[in-house]
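Read through the structure below, which is laid out as structure tokens, and then see the notes.
In this view, the complex is presented without one of its protein chains, the others remaining in place.
As written, the chains take the letters A and B, and residue 1 is the first residue of each chain.
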Amino acid sequence: MTTTRTSGGATTLPRHSYTSPEIFERERQSIFRSRWICVGLAADIPEPGNYMLAEVAGDNLIVVRDRTGAIRAFHNVCRHRGTRLCENSSGMFGKHIVCPYHAWAYDLDGRLAAAPIMDEVEGFERADYPLHAAASALWEGLIFINLSPEPEPFESAFAPVIGKFTAWGLDRLAPAHRTEYEVAANWKLMVQNYSECYHCPSLHPALNKLTPFRNSGNDLTEGAILGGPMLLSSASESMTMDGRLCASTFGHLHGEQRKLVHYYVFFPSMFLSLMPDYAMVHRVIPRDFRRSTIVCQWLFDPETMRRPDFDATRAVEFWDMTNRQDWHICEQSQLGIESSAYTPGPYANLESMIAAVDREYLRALGRP
Amino acid sequence: MTTTRTSGGATTLPRHSYTSPEIFERERQSIFRSRWICVGLAADIPEPGNYMLAEVAGDNLIVVRDRTGAIRAFHNVCRHRGTRLCENSSGMFGKHIVCPYHAWAYDLDGRLAAAPIMDEVEGFERADYPLHAAASALWEGLIFINLSPEPEPFESAFAPVIGKFTAWGLDRLAPAHRTEYEVAANWKLMVQNYSECYHCPSLHPALNKLTPFRNSGNDLTEGAILGGPMLLSSASESMTMDGRLCASTFGHLHGEQRKLVHYYVFFPSMFLSLMPDYAMVHRVIPRDFRRSTIVCQWLFDPETMRRPDFDATRAVEFWDMTNRQDWHICEQSQLGIESSAYTPGPYANLESMIAAVDREYLRALGRP
Partner (left out) sequence: MTTTRTSGGATTLPRHSYTSPEIFERERQSIFRSRWICVGLAADIPEPGNYMLAEVAGDNLIVVRDRTGAIRAFHNVCRHRGTRLCENSSGMFGKHIVCPYHAWAYDLDGRLAAAPIMDEVEGFERADYPLHAAASALWEGLIFINLSPEPEPFESAFAPVIGKFTAWGLDRLAPAHRTEYEVAANWKLMVQNYSECYHCPSLHPALNKLTPFRNSGNDLTEGAILGGPMLLSSASESMTMDGRLCASTFGHLHGEQRKLVHYYVFFPSMFLSLMPDYAMVHRVIPRDFRRSTIVCQWLFDPETMRRPDFDATRAVEFWDMTNRQDWHICEQSQLGIESSAYTPGPYANLESMIAAVDREYLRALGRP
């Protein structure tokens, strides 16, 4: 499956892309407040009343399943004095979302249901003070939020992949494990790191045995969603510590698909990894220009997970090891790029997808 | 004692008032370097030579009782190389304040008394290098400092309250307890929090039993000193864990005064709370736009404190619990207000005093 790729003479981005607080702020506006951002899994909030908190572009949001079962997103800010309504990172609401300061109470659809003694204030109307809402969308079991007042239609933004992953039945999967990492590096370094396997022989010898680095090919090569399949070596069945499956192969995969893993970047900040027997979702949450949080979740078929002999350890350990190798080298890259001596360097042909990520990044910032 | 109050359509301040380092710097200039700032109690430095350090607007000051018994304030900065003269937060000076670097020595009135080998420097005159002084004033046992080169006369700034609290004999009281809190919130949020009891039912159920939130009335409603009395419930005697007195009622209180507590904000950063049997002073020390230190002291009659059965625990525990509830909700407000989704919200009529605080704040910043 070796493909012919070229980096077309592209080079790495200039230093200030990774070191400027002003550019970081512009990224928040032009990218993280404008694009659809993955904030978690529908399976994380399965029941009406279930909620989780999410951070997008520095804003804290309540993501909640309402009484009708629909998923909604609200800014975690009381309309009275601005207090955070909710402190716990996840949980279950009762009938209302109640502000702990003065007991203003909101329905799960965001309407202000009660505001003690405010009826004494002339002209006050509860209807004027619903929670500030954000657009949300559900795709393949993943929840996306868009902070823009006029969000691009989700179907248009995700057109390249709608229907593409049906065989994996992603919307049925559930998280078996979750790990959070704090990384001292700009968010783009992790996106770029995920976008090539040129580093696999030196950085991931174990991974490189399961999927030799030349075995990669991209089927989405331009735009906000980029990536493609990678062929397992003949002796390997999946990405695990021993190369063996960790669960049954997904039932609807057949033929060559059972020997492929798929890696996609959903620009700006989500990575979707599909193994024959499980899936993995990375979300990068930029904190500042040189600090990021990464949430990684391992998804399996719930039926498989109910089996007494189910054990995700070999899959979790494999990627946790690989993740740590990647985050560490990203931190070393951040340090090097911060040097006054850094100058943009040439991409290898196997880094053509980074060049595509960089192009999408510059387009999003409005620079062609 | 329920009074008719109205917030007059006022709303909370805009976000940047709580999140902008530039506005914080302007506040330091226009408020904390211009107003009389409470830095502690005369009872904290009872004897000549006693000193304590104070921070005002980021400057460190030595507050000292001089040989004549008068209280003086000096910047903690040697006139030679700028070194801090004094490190300990409180203590007793000998004859001089001696710089540890080159042994320049100052009298307690600030004059440079000795500067080794400086007589060799042509033109050097000790008289040219006294400590930089700040204006100070004493009122009801409280020490105030004013960093302005031309301070507003204290008597004019404090006219509304001079003589007002004579019945409590505040200048005779002594601190029985002191607690310092670090709070991750803008200083104004604590001032606003102290200025209303609308939050008492939800945040302070124990306090709300002793003084139901509707029992409040303000007798100073505009200007830099704001507040008024609150009526204890019929079953309560004071603000303590069990609602019983913690000491004898102050002797000069009579009639209804024995059933009242009084709460006053001294803008910008001091709160004076008067119970029938003790007093409490809060001082808010802004560190940056989102960090503050709060010093809380509990004051009692020294004669009472000498009694073998004196025990301030029920008073200290009651307010320590209440303080922590307040600081925590202020931190949650800071976080919510930092959100891009925050918009000013409407004040309840019971929050009319916050509206007055906000007006004073905007006047101090020179914005009508």
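Points worth noting:
Note that a contact is a pair of C-beta atoms (placed from the backbone, for glycine too) under 8 Å apart; a residue touches a chain by one contact, two chains touch by 3 or more.
Here the structure is a predicted model, which is why all the values come from computation and not from measurement.
Checked against the full complex, the one of B:Phe93, B:Tyr129 or B:Tyr361 touching the unshown chain is B:Tyr129. Considering the full assembly, B:Asn60 is the residue among B:Thr11, B:Asn60 or B:Thr322 that touches the omitted chain.
Considering the full assembly, B:Arg81 is the residue among B:His16, B:Arg67 or B:Arg81 that touches the omitted chain.
Residue-level contact of subunit B with the missing chain is found at 33, 57-60, 75-85, 87, 100-103, 116-118, 120-124, 129, 132, 147. Residues 6-7, 9, 12, 192, 198-199, 201-203, 329, 332-333, 335-343, 345-350 are the ones on subunit A that touch the missing chain.
In this text, only the chains that are shown with their structure count from here on.
When the CA atoms of subunit A are superposed on subunit B, the rotation angle comes to 120 degrees (nearest 5). Computed from the mean C-alpha positions, the centre of subunit A lies at a distance of 47 Å from the centre of subunit B.
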